[in-house]
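All protein chains but one are shown in place.
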């Protein structure tokens, strides 16, 4: 989940948790697109995660401040540099009645890492070398190299755990030539507060309350995730009560929602970033001065105000304030056209140059590109915008064919490692995330050291250094950290939106 | 007629082969790797290799093609790369709304279009002719989403009579049908008008008048049938293109139809779905065109289809 | 070779010295002039072309100058058509976008029509296996998702304006082909076609002189309407990187841009929409006039 998927500008909500759960209620959520797969290992998109999060639970969870909290594991501790041990919750059963225990955990993670499954989430756990069952409720993860963000990764919904029986069945089907996940998609079985009821692909997914949930049955009778691609239609449905939550809400519609009775805007600062990347291997962007100049010539406030209706905060580096490792003392490159011009002259381009800026067809990105184009004109940089279709866009940016491009990244683990390592490490050029092809030895070693260190303070220090370098080197223009926006009916209570973009529905109630 | 029908049905086969070949060549031409999309952006090269192997993407294209055709002959359209579900389930699951939407909208547009076109032709250069032309051009020049959203604004938010999303109940179906039907009627109206003008001062229309039949009968029974061939062609094309997916309208009204499925599949490079969808389109298209040709013959017995 | 053979005493009366071709054209023009709608349509089109050519020199603002302190302003004296979501003056953008929009609409229709009508007439006229092959091929084209085709064009030829025109033209080929085929099927059975055949006219001659003129009116209608759909289709392909790219003020793109602001600033959508209506209207009025001028029976 690098958040590059264009179909998930995810929204979020503040915990308006009143706690007074009423019994019953059927919640309907209108969302942009359908889940791809309900196999927690089989997809990497927000709609899937949103549904899966209610069915499956991970060993750990992150609270609204991105602090780790017990999930299906009650305790966790590093045994040594390479080993983490987890104590599991007892008396937890899956929706199909099977027991939750250490072997289930093992089976799950072995599946993610199974190359035959080709899980799009395996990157989260690629450092895990083995999973050992210590006893029925104790499990041990051994990593290839010291990797301190492991608990954070395990809190990712990719680490959601499903019944071992379903896994077995799925493997059996795989033998018979079915696709991996085909059984799981039909019959997703987890331990979560809601159990799978039905899925009409492209239309809706229905979950029902899990009466036997270990933490007590949830308040709602059912949750329906309906696919309503158009935001205006979602608004109309919300207005007429056909749905209770519209996800996402685009910034330009905020005023409309606020001006309508019976609904409110739920906003949640996110851990995601929108950025304009340079191709640091290409002239003139291999020149730090040029990158700095351009970064300084871009007026982020105008973009945020003009395009995002003032919602979201300007980014300084790739990390959002909520992410572990964020250093609030670091200041970014300020908007300064004169300085930018001077830098450009110093770099040998006193009259600017011509270049191209790629974007996919996401309207916000196109608008950003349009704004940036006009802003760069002021320092003599002549930008031609090219819209590239998503499939080609991913392929061509990964291949480094671009000059500049616009993309986003969500630090789904809430840990700086995930917010930096894939984006800026030289191992990750291209596909894995580093589409700017920027890397320095210094940065490489900082990032490696930081992910391996078990000491929090030391990690903070290392990441602070890394952020300084990233500001200085400006491999990308960090535009902004968006806010996740939802339009929510007044009937809904207890909803909050996770900074990673997931809707927290466990304690929601609906007045009907 | 029976001979004609069998002949045309047999001709479906080369058409289907044609579209599959064309789709396969697209796989070669356009960037974007299905394995990459399936395995995720962060898959390792080894993983990708495995996925490609499993999907048979490493075979030479002709082999893949023959495999595919072999599957189709056995009734197996393969599995979606993205969801793993059988293509037939995905495609046929969405066929009904698409066909219904196309059918009702065409019905509506034929109804509105022909009446408007006839009025336009009969009162040539009158106020009503001009107004109809304006309305038609406006309907064509504003994209479908515009009317769709306007209708939602007026009739869902404004009156609450209808529902904005979904497909099945009349409350859900009327607005999308209206959206597509209105757009379609524009071209039908214009075509009817011009075609009627060709016919309306023919001698046999005078004969009909000389019989003393009412002007309505002269227009609708005598003139219209003679003017229908281009109109039927356009209706066929219209219906076909709606079957092919009224993506914008399906999106606006959250209708779970084929159009959206295919577009999403193309964007995800989910080629098995694309292939399956295109095959179904092709089949429907050929079918619609057979009907159109039969209608030609029905309208004008001189037209010789063989 | 036998022109000197004189059948009878009838004295040749042709005294005027004229070139019949010129006369034919003058004649057509005369009728055309008499036809009000053709004249109005022609003047409108001419006006559009002039505005497209010289208009850009007289606009109050540059088309791409942004102003984030004046976003989504409604029409006013200062900004005749208001401003868009980048604070750009819509009036200036409409004027600047005219030539590119006209070019896309007109050229793609022209190419699609030429190819489509040729195929359709041949198919309808010859029938049998020629018809089968051409029409099944058209079926393939129709059934094939346009986006996929456009993607391939981008992949092979790149995303220039000309290529979007080509793509859109390809989409409309089967439409024109089917329309002209249907009408040809009718016309080819008429007695005067038989009469000309009995004179020994080649198929080519029959098609050009006798079939085409008699199937023109549905083609004219389709062509004039297709200008609108082509502009919309072309802008619908811009997400593939085809055709006009931001910030080019192409009308279809402007229209799509307005989608997010339909509630707080409906003019962003309406104005380019109406601009397209006006262009298409001009062509339609012209097309109606052309139809009338081609119809010997309608003389006023």
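So that you can tell them apart, the chains are marked A, B and C in the order they are listed, and the count of residues begins at 1 in each.
Note that contacts are C-beta pairs under 8 Å (C-beta built on N, C-alpha and C of every residue); 3 or more make two chains touch, one makes a residue touch a chain.
In this section, contacts and distances are computed from a predicted model.
Given the options "Acyl-CoA dehydrogenase", "Na+/H+ antiporter subunit C", "Urea ABC transporter ATPase protein UrtE" or "Peptide/nickel transport system ATP-binding protein", which would UniProt use as the protein name of the unshown chain?
"Peptide/nickel transport system ATP-binding protein"
Sort by label and list the shown chains the missing chain touches.
Within the full complex, the chain not displayed touches B, C.
Please identify which residue in B:26, B:57, B:208 or B:246 touches the non-displayed chain.
Of these options, the touching residue for the absent chain is B:208.
I need the residue numbers on subunit C that touch the omitted chain, in ascending order.
That gives, for subunit C, the contact residues 1-3, 5-8, 10-14, 17-21, 27, 30, 189-192, 194-202, 205, 209-210, 213-214, 294-300.
Given the full complex, what residues of subunit B touch the hidden partner chain?
Residues of subunit B in contact with the hidden chain: 201-204, 206-215, 217, 221-222, 225-226, 299-302.
Throughout what follows, only the chains that are shown with their structure count from here on.
Rounded to the nearest whole Å, what is the centre-to-centre distance of subunit B and subunit C, using the mean of the C-alpha atoms as each centre?
Computed from C-alpha means, the inter-chain centre distance equals 22 Å.
Just give me the whole-number Å value for how far the CA centre of subunit A lies from that of subunit B.
The computed centroid separation for subunit A versus subunit B comes out at 38 Å.
Between subunit A and subunit C, what's the gap in Å when you average each chain's C-alpha atoms?
Averaging C-alpha atoms per chain gives centres 47 Å apart.
For subunit C, what residues touch not just one other chain but two or more?
151, 154-155, 259, 262-263
Quick check: what residues of subunit A touch more than one other chain, meaning two or more?
Subunit A, residues with two or more chain partners: 232, 389, 392.
Under the stated contact criterion, what part of subunit B meets subunit A in this complex?
Checking each residue of subunit B against subunit A gives 30-33, 36-44, 46-48, 50-51, 54, 79, 82-85, 89-90, 93-94, 145, 149, 152-153, 156-157, 160, 163-166, 251-254, 256, 260-261, 264, 267-269.
Enumerate the contact residues on subunit C facing subunit B in the complex.
37, 127-128, 132, 135-137, 139-140, 142-145, 147-149, 151-152, 154-156, 174-175, 178-179, 181-183, 185-186, 189, 217-218, 220-222, 225, 228-229, 231-232, 236, 255-256, 259, 262-263, 269, 273-274, 276-277, 280-281, 284-285, 288, 291, 295, 297-298
Going by the contact rule at the top, pick out the subunit A residues touching subunit C in the complex.
Against subunit C, subunit A makes touches at 231-232, 250, 252-253, 255-256, 302, 305-307, 360-361, 363, 366-367, 369-371, 373-374, 384-389, 392.
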